[in-house]
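Note that this complex is displayed minus one protein chain, with the remaining chains in position.
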Amino acid sequence: MNWLPRSWRQLWSTLDGRLYHFLIDVRPWIGWFAVGTMVFTFGLVFWWVPLEDVQGYPQKIFYIHVPSAWLAYASFAFVFAASVLYLWQRSRLWDIFARCAAEIGFLFTTLTLVTGMLWGRPIWGAFWTWDARLTTTLILWFIYGGYLLLRAFARPGVDVGRIAAAVGIIGFLDVPIIHMSVVWWRTLHPTPVVMIMDDPGGGLPASMLVTLLVSLSSFTLVFVYFLIQRVWQERTAENLELLETILDRTERGVKVKGEVP
Amino acid sequence: MSGPAPALAILAKDLRLELRRVESLATMAVFAGLVILIFAFVGDPTPADLARIGPGALWASILFAGALGFERWFAEEERNAALHGLLLAPVDREILFLGKWAGATLFLLGLEALLVPAAATLFRLDLGGAWGSFAILLPVVTVGYAALGTFFAAVASRTTASQLLLPVLLFPLSVPLLLAGIEGGQALAAGQGGEFWDWLGLAVAFDVLFGTVCTVAFGTVIEE
Amino acid sequence: MSGPAPALAILAKDLRLELRRVESLATMAVFAGLVILIFAFVGDPTPADLARIGPGALWASILFAGALGFERWFAEEERNAALHGLLLAPVDREILFLGKWAGATLFLLGLEALLVPAAATLFRLDLGGAWGSFAILLPVVTVGYAALGTFFAAVASRTTASQLLLPVLLFPLSVPLLLAGIEGGQALAAGQGGEFWDWLGLAVAFDVLFGTVCTVAFGTVIEE
Amino acid sequence: MTFTLDPGELLVVAGPNGAGKTTLVRTLARLSRPTGGTIRLGGEDWLKAAAERQREVGLLSHATFLYDRLTALENLEFYARLYRLTGPGRRIRQALEAAGALDLADRRAGTLSRGQAQRVSMARAILHEPRLLLLDEPHAGLDPHSVRRLNDVLADLRTAGRAILFTTHDLARVPESATRFLILVEGRVVDAGRRDEARDGLERRYERAVAWIGET
Partner (left out) sequence: MTFTLDPGELLVVAGPNGAGKTTLVRTLARLSRPTGGTIRLGGEDWLKAAAERQREVGLLSHATFLYDRLTALENLEFYARLYRLTGPGRRIRQALEAAGALDLADRRAGTLSRGQAQRVSMARAILHEPRLLLLDEPHAGLDPHSVRRLNDVLADLRTAGRAILFTTHDLARVPESATRFLILVEGRVVDAGRRDEARDGLERRYERAVAWIGET
């Protein structure tokens, strides 16, 4: 980005440093807060919110299922943003963010799949049907699985960050198109598959809505905590590596330019 | 911007390399044929099903054969680090991409020229008058697939497991194209014109979007 | 004959290389998963069809993933001409083959351990009590396929189009195994014990025959 | 590390294995991005220069950059088109001539012996008459006869006003025409100067530099 004035760059590089340290400081608080709300959520789900009359107990999965699905989406949006920022700023932090967000997103997608399947068993009498949204979710899972594998297979001496960023962007752009095409695939011609997923989450009784929102917020907190934690781990690991190489070289009596960030 | 001339140079070189051994195109055709057969086995379709599985088998075979091809056409550049020779040249990355993309598209089209008749006879596909529309759908889908394929071949070539990683990255993202191909074909077979145009539109949109994105992103992927 | 020790050395080396990056097994699993997904699109199954396509999709995914794996495991030896290092060693070609074969078999089995449950849920396969017999069929078919695969990976590596040629040589010859897998599985699903044993017998015979032939022929293939 | 290279200079880069010679050359050719530092070519920032400017550098590397299944000639024709050269035929012949690879023109690159391939890719490097020529161990694998020819060519190019940088391990074979030298150890310049300053010969100078770093 040559057109970018130098000062901006400096601003950014200091800014992401600040941002990083701030997050590290608040990390423990967020952690405990997440635990608290999580406990509270489960309290609501099991003792407060009334049983859904048609489905009965299985329906309670709803409160895990939906938030994890939405957070999966959120984290992939995160990957997209971080990837763009990385290609723009070329600062390691964004690369690490993208990667960790992808990991967590993959985790939540898995959770969505699992809870969904557990839910489907009693409701549809089968773990899986080739329904539109299920299929999209599965594809999403594949896409970001691939993204993580790509990073894992980095060739020594190649900066995967840039490559992964490109893939992250393309992948994210593709998701809505995939969703649309899959929906057409299932709906444009008659199909006997249960279409339960397509009644929107509207029409919910207030109590359920409240519970859902509480659960959603607690999941969000967990998400944020995971993200910061992972980023911190990655950063630290990288710095350690750098230190090792420098020490190794100084041992061999060779001075090195540049110091640890 | 260095003009399109270098892109043509690359295209010509790729054609020459492939035509030097027509076998490789033939082999890909045979491979695709095998894929079709396997699908026939697996679905073991009753005559009624045939028409239903047909388009799918055709497109799946193109999907797989393509994935093999992309990996191979890019590996060609990896040997003796010939790719570095290209990067060394006074040519913008975008132009390099266009060259490779064009080559990939041509080969896929050549492949399809062999596959479509084969699949049509095997699965008793009969689009009657609709073949014309199909002749539009085919290249549209192909161009988009070639773009994604070339791009991800470059991506995969940067890893230690290219031939493994390429399909894993490529297939999920190609789903819209695959579906456009299959469903569009079936729509034609069932004579539902309107639906067909929907799918065609989807494919075109896909081409435009990812054609540009891949061309732009290629540079960041390829340089070290 | 130099004892089996070198074969173990090769096996250990291959395991180390793969386990160093567990990812590669994961990638193959994902790839196989994608193949299954594609089958779903192609056959777009009504719940009724599911069980019919299921076993086929499973075996097809194993077939494709295997083909990729063989090529890769052999390409490993091609880089830096490491294969020449092996040929240089005081080890009979047969032993080299056994080493590679064992490795391939293990990886395929590891892969299947992941695939079978996945396919079972996605296609609602339920063999009930027959899972036991299936657990016999699976490895038998796998061993044979690994033998053919390793052998043809060697053959293909001698050509300029290995990743293209491998499946073309491998798939047709694997048809008996593929059928044994599919039909045997369906027989179990349909609870026809007798038929199942026929298919199992076929697979065993196939293993014995091609296991020996490949082991012997390997030497003549890789020498220059 | 800091050093400058003027037109008409012939710079020898030496250093023990792993010193960073190849890395240096690749970086100058913009094949790999430096983590830091700046490179200026003809005054302006090379790392930001347009792709078009690439025609000002030519590179000979450990790898040949040749397509095994094309003949030497076809390979060069391809590169000529890639560089949009005028009068490719003549240029190619001159390059092959200079690299002493005329007789190999119609051989498939894949069947060339190591030294033969080396010569063809030398032809590739000088094909577009670059202002800056980067050669990574051009002498490796060449027979004495070819080495002499190569050195003559380098001398000619230098007098033609090109800037040439080449790495080597064999300081005994460094051409007379070399004007300056640079000795790397572990990625740092440990000695540099004008060739004629090195009274007691480059070898001794190299020995002292390396010994002084205390690497054995």
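To keep things simple, chains are lettered A, B, C and D as they appear, and every chain counts its residues starting from 1.
The working rule: a residue touches a chain if its C-beta (ideal position, glycine included) is under 8 Å from a C-beta of that chain, and two chains touch if they have at least 3 such contacts.
Predicted model, so just to flag it, every value in this text is computed and none were measured.
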Chains in view touching the one left out: A, C, D
Candidates D:D6, D:D156 or D:D170 - the one touching the absent chain: D:D170
Chain A residues that touch the omitted chain in the full complex: 156-157
Contacts of chain D with the absent chain, listed as residue ranges: 14-19, 22, 62, 112-116, 118-119, 137, 140-147, 169-173, 203, 206-207, 210, 216
Those residues of chain C which, in the complete complex, touch the missing chain: 2-3, 5-6, 8-10, 12-13, 16-17, 20-21, 76, 79-82, 84-93, 223-224
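We take it that only the chains that are shown with their structure count from here on.
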Chain located farthest away, centre of chain B as origin (C-alpha): D
Of A-C and B-D, pair with higher C-beta contact tally: B-D
Rounded Å distance between chain B and chain D, as computed from the means of their C-alpha atoms: 40
Geometric centre distance via CA averages, chain C-chain A, whole Å: 35
Centroid spacing, where centroids are CA-atom means, of chain A and chain D in whole angstrom: 48
For chain D, residues that touch 2 or more chains besides their own: 32, 69
Residue list for chain C, restricted to those that touch at least two other chains: 21, 23-24, 27, 30, 34, 37, 41, 44, 160
